[in-house]
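Can you keep this structure in mind? I'll have questions shortly.
The complex is shown incomplete by one protein chain, all other protein chains being positioned as in the whole.
Our next item is subunit A:
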Amino acid sequence: MAVKALHAISQGRNGVGAFILQCKRIDLHYCDWAGSSRGMNGFIKSLLPKFAAAHPEIEFTVSPRPAKHPVAIGHYINGRSKPICVRNMEPYEILKKLELLRDASGEKLKKVTKPVRSINESVRGIWSPYHGNGMPL
């Protein structure tokens, strides 16, 4: 009996059927003394409780890092991480950065040149000059 290959019926695509957030953890570091952490300290006190409650799928860790600028580091399920320095930022600016970390995929940034990008095969196939009836000139 000949071995038959399994046909690929469907390919896993995030967001089609189920969506898994790529960001799994966000680390927040601040300094108690430095003025560049003033916005970060305010963000942790005022905005983080609501943001963390709205995103139970993301793990948040808050820890001091004395004598350093404040930073927010996003960790992703592909193993990569994305750090953003938030020195001298206001709490709402930091909120925007956290939304950016949340929405990021964790992939390296790539230059997008084409307006549409797809992993679907074209239903028309690839054109070949050796196939088909050809066109009489």
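Quick notes
The criterion applied here is as follows: contacts are C-beta pairs under 8 Å (C-beta built on N, C-alpha and C of every residue); 3 or more make two chains touch, one makes a residue touch a chain; residues count from 1.
Simple rule for what comes next: contacts and distances are computed from a predicted model.
One chain of this complex is left out of the view, and of "Large ribosomal subunit protein mL50", "Trafficking protein particle complex subunit", "Actin-like protein ARP6" or "Small G protein signaling modulator 1", the protein name its UniProt record gives is "Large ribosomal subunit protein mL50".
Of the listed residues A:15, A:35, A:56 or A:79, the one in contact with the hidden chain in the full complex is A:56. Although one chain is hidden here, its contacts on subunit A can still be listed: residues 30, 32, 41, 44-45, 48-49, 52-53, 55-66.
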